[in-house]
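Missing here: one protein chain of the complex. Every other protein chain is in place.
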Amino acid sequence: MKIRDILSPFTVWKNLFRDPVTINDPVRERPGAPRYRGFHKNDVKKCIGCGTCETICQNGAIDMVPVDGIAAKEGDSGLRPRIDYGRCCWCALCVDVCMTKSLTMSNDYQWIDRDPDAFRFTPGVDKKKWDDAELGYTRPDAHRLTPEERIHMQELGPETRIGSFIEIVKGYSVDEARKEADRCVSCGLCVATCPAHMAIPDYIAAIRDGDYERGLKLLYDTNPLPEVCGRVCTHKCESVCAVKHEGDPIAIRWLKRHIADQVPLDKYRAIVGAAEPATGKKVAVVGAGPAGLSAAYYLARMGHAVEIFEALPAAGGMMRYGIPEYRLPYPDLDKDIAFVKELGVKITLNTRVGKDVTLDDLRKKFDALFISTGLHLGRSTKVPGADHPKVFQSIDLLRRVTLGEDIYCPEQAIVIGGGNVAMDIARTLARIQTKKYGKVGVTLLCLETEDIMPADREEIVESREEGVVLRPGYGPTRIDTDGDRVTGTRFVRCLSVFDENGRFAPRFDQSDEIAISGAMVVESIGQGMDLSYLPDDLQKQIVFERGRPKVDRHFRTSLPWLYAGGDIVQGPDVIHGIANGHAAAVGIDIYLRGKMEQ
Amino acid sequence: MALYEPDRSQYPAKKPDGTLDIDLTSGKYLKLWQGPQHPGITGNMSLELTVCGDEVVDCQTHVGYLHRGFEKLMERRTYIQCFPIVCRICVPEPDFNEYCYAAAVEELSGITAPRRADWIRTLILEMGRINSYMMYLGGQAGSLGMGVIGQWTTYVRDLMLDRFEELTGARIYHMFILPGGVRDGLPEGFEKRMEETLREIESTMKDVHEAMFCNAVFKKRAVGLGYIDPALIEPYGVTGPTARAAGVAKDVRKDFPYLVYPELDFEPVTGKDSDAFTRADVRRRDVLLSIDLLRQILAKMPHDGPLMAKIPNVLHWKVPRGETYIRAECSRGEYGYYIVADGSGYPRRVNVRGPSYTHAVALLERLIINVNIADVAGLMVSLHTYPPEIER
Amino acid sequence: MRELYEQLKRLFPLGEYTEQRRDLAFVTVPKDHLRPLLIHLRDREGFTHLVLLTAVDWIEEGRFQLTYLMNDRAGKRDLGLRVLIPRDGAAMEGIHDLWPTAATYQRELREMFGIDFPGSPRVNGEFILEGWTGMPPYRRDFDTKKFSEENFNHRPGRATKDPAKHMKDKLYPDEA
Partner (left out) sequence: MKDELKKRLVKGPDGVEFEVDPLRDYYCDARPQVEPPAISKIVEDFFNWARAESLWILGFATGCGAIEMRPLMTPRFDAYRFGVQWRPTPRQSNLFIISGYLSTKTLKRVIRSYEQMQSPKYVMGLGSCTINGGMYWDSYNTIKRLDDYLPVDVYVAGCMPRPEALLAGFEELKRIIREGKGEGANKYAAEFDRYKANQKKVIHDWDMPDYNW
């Protein structure tokens, strides 16, 4: 043993002269680091109650609970996360996965209590001392646990599509659809917003699993027109998608279409199932639009004999005669209708109720009636010159195009209106012009400015791409005519469309007038209904509310055997029509079964 | 077989059936339990010692006091949900769990973590290694009679925990390395504060060298204690500093380079004498190596670029069928994750190979024979085992 | 790794071969050939390090997969040997005489999976669990959540709501 071995331990003594490293008051002097994952905070106003935090929590520490003062509404479940600190492990996965970034963590870490049940609280609702802490963990911007970008949808370029009526959107491939479906967080906020309350997270899960049969079955539970809805639905669901808060919403509509596209028609019956045993009851449906087809489908499933009466030469209603082919190709519409027929629904075409057959006849022959005749009367602007023969209604033109008629289409056309129908006619005219003249000459004007235009965003973008000139924010004052020719239209700037109560009351700046030249004017400012087929005595018995038949929650009018649905009740929308049809079918079924028991 | 048997030439005698002839009623032998009650370092395991006088003649280890059934729990958690729980498997050095798990899931899913994330991962692993060694050095000195070393090393370890806290947002369970990358980059001014911490550790290591390794008492007690014959290294699955102290330069960082180790300049630390003293010394020099590596990492590390690879939506992350094994060199030896995926959203089987598993049971039972009772704790600590990773 | 497999294949009847990485492969081995193969790998091929020994429960197929992961440090490669044994009356020959440390693994497998290794030291004694009378917990048919709920008290007062269902109850309770 060396002497050094004895002496060197005494170097410890040099520490006698060091400053102590002891922290004076560790309890109060040591706040957590800026990134510290301390106790949770939640911005309850930003939170949408989607529950992804609950889903990801491996400790089962989070409950979604209703909170006073926060009601469920579209896009917000009204629930807020309650965290059990008897489970939490402060991994912050809930913060990382939070769709709105409302859930964060403070840098506070001291919570002592005698009562073990106290450690359960709803951040942001139960006041805690760390609610105002500035530091703490928030999800770094680049750190994402769910993909934010929507899978790109292959579309035809404007040059290709303008020359024909070929469908623009190509649809997802299986791989793309699986990737897009993978983005869904399965929160289910969309279900409430969907008028048909489709099981959206479930069918998206079916795509993820590649189980299209399950997917199709789920679709048909609430929607018998998936090919149609997958293309032209107004997809309100996407506007409340939890993913949209940081990124693009899930392409719910296109995923639905993908399922229907993947399954051939001849497999439908085996997957969805056949109708129930016949009940012997008969139901007549007037109008083969989405509501009529939907009602007929569900009634047929329930075992009732259904016959649809359609005035036009093909079934589909507005889906066929309103929506242009480039948005909804006829074969896809036919596929949906074919399956409705396959279930035993009889569709009598070219039969206008009120003319070819009276409603009273139907009343006698059938046990119940469902009317869904839609809005097929165009509304006029009623400005001077609007009654000129070269001033058209968009809805008439679209129908004539579908019927194969050669419509009048000059090199320059003016479309008045800012909704989707206006876009449809503008783009239809653009296609006809391209065929006829090789160039597009359509100007679209509407009262609304671009940010509040009712048309879908992609419609606005795509019509611009196709060469349609958009002049939002103008209202027509006069249509200039010269004998049997229309020469143009004068517009004034629209200052505001709605008054402070939100009612339609446009104000104009008369000094700012423009003149647009065009040999044709198409009015597309809304549609009305034609209920002239209802006999007068019935018209009197039916209660109307703001011009529409009043119905109960089963879409029964004031007459027990008469149900109504679709656009005439709900306003123009495919998915609402489908939902109405379904609800009415349930109501009719209850009514008929009640009668059977008597 | 003879090699694997400890030297029992003196006593007790063997019965014809091969078991030891220990008659507790004779008064010659005594059963003595050590643990599981413990104040920290040796961990919750107990030794059922049979002693004769103050010499251990037989030993059975008892583990399982910390068993939580991780491998079972992971089978019913999704791949992302496993990420927060893996670090709990080893308390003093949790990051290797996070890295091995993340790397295994990435490999099975066909994802490559961004390079910058690899640098940060390496940084964290080396920081964790220093932390773990600081626990060890304090424990080793404490178990052989020197309390003050533990006071110092715990202090510098705490400084390192401060760095961990500002980088990862937590002191002990960092939960920072997740499948796909890491959570965030370095905070501002981190390099400077890290350098200060490293300097503090270096100066403490000098003190430790003086006060512990040059200390006559420590030398007297540790030299020759728990000698591991190099021939035992492979049969007993010995890895890490324990193997390196026997002159076998086993170091996963060098043998099977992972992360950014190929870009770092280092040589594994080895020793010759394979006893408790050499093992302590190898670990002390390993701390210095880690300090050097940390400096290299901070100097070479890129400061921009992505930190996360594109990963599937974690809420339904499915991993294709397959099995893999990912290893890393932790402060105690080879740490590894064997993961079997069956194509679902949950791992089919996860097996954690902690170095303590081989060291603390079979090897300890073998080494402890003929050791003085007073040295049992010192021997246990010199193997540097953490019981939670034995039973998981 | 492929060459090693081809070479071994001439000596042993090997099954399915999966190359996971350049330096890691898994190969299926019939139960009876495991021991000679291990000895061959250890003494001739440099696979001296038994990294781990564990089991996977393929309950659907009624089999356990035992994985012996061997490591050759000099050759910088790993070979995993898969041995499939029937789940009923699962038993396997021990390798604790080749690697004494394997005895620990075998004790764990015995306790956690119920796979017997006759002759392995202390294999029937308690290892990790204490007073355990039920099914070996790592078997797939053992439900840890159910067990936990039945045996331990959880704190009451927890209740959660599904957002979609809650919204239905609040916003459209009557609709289909």
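Per-chain residue numbering starts at 1, and chain names A, B and C are given in the order in which the chains are listed.
Throughout what follows, a contact is a pair of C-beta atoms (placed from the backbone, for glycine too) under 8 Å apart; a residue touches a chain by one contact, two chains touch by 3 or more.
These figures come from a predicted structure and were not determined experimentally.
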Omitted chain - touching chains that are shown: A, B, C
Option from A:F119, A:F508 or A:W561 whose C-beta touches the chain left out: A:F119
Residue touching the undisplayed chain, where the options are B:N44, B:S109, B:T122 or B:S331: B:N44
Interface with the undisplayed chain - residues on chain B: 25, 36-40, 44, 64-69, 72-73, 76, 84-85, 88, 91-92, 135, 138, 150-151, 154-155, 157-158, 161, 171-173, 388
Hidden partner interface residues of chain A, rising order: 20-23, 26-27, 30, 39, 58-61, 84-90, 109-114, 116, 119
Absent-chain interface as seen on chain C, which is shown: 129-133, 137, 142, 144-145, 147-148, 151-155
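Here is the rule we use: only the chains that are shown with their structure count from here on.
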Centroid comparison with chain B (C-alpha atoms), farthest chain: A
More contacts between chains, B-C or A-C: B-C
Length of the line joining the C-alpha centres of chain A and chain B, rounded to whole Å: 55
Cα-centroid distance, chain B relative to chain C, in whole angstrom: 23
Overlap residues in chain A, where contacts from two or more other chains coincide: none
Touching two or more other chains - residues of chain B: none
Footprint of chain B on chain A - complex, ascending: 1, 4-6, 8-9, 11-12, 15, 21, 32-37, 52, 55-56, 58, 89-93, 96-97, 137, 140, 142-147, 182-186, 205, 208
Chain B contact footprint on chain C (complex, rising order): 18, 20-21, 23-24, 26, 48-52, 54-57, 67, 69, 73, 76, 78, 80, 97-101, 103-104, 122, 126-130, 137-138, 140, 142, 144-145
Sites on chain B touched by chain C in the complex: 1, 4, 60, 63-64, 67, 69, 71-73, 75-76, 107, 234-237, 239, 250, 255-256, 322-325, 327, 334, 336, 338, 340, 348-349, 351, 353, 357-358, 361-363, 366, 391
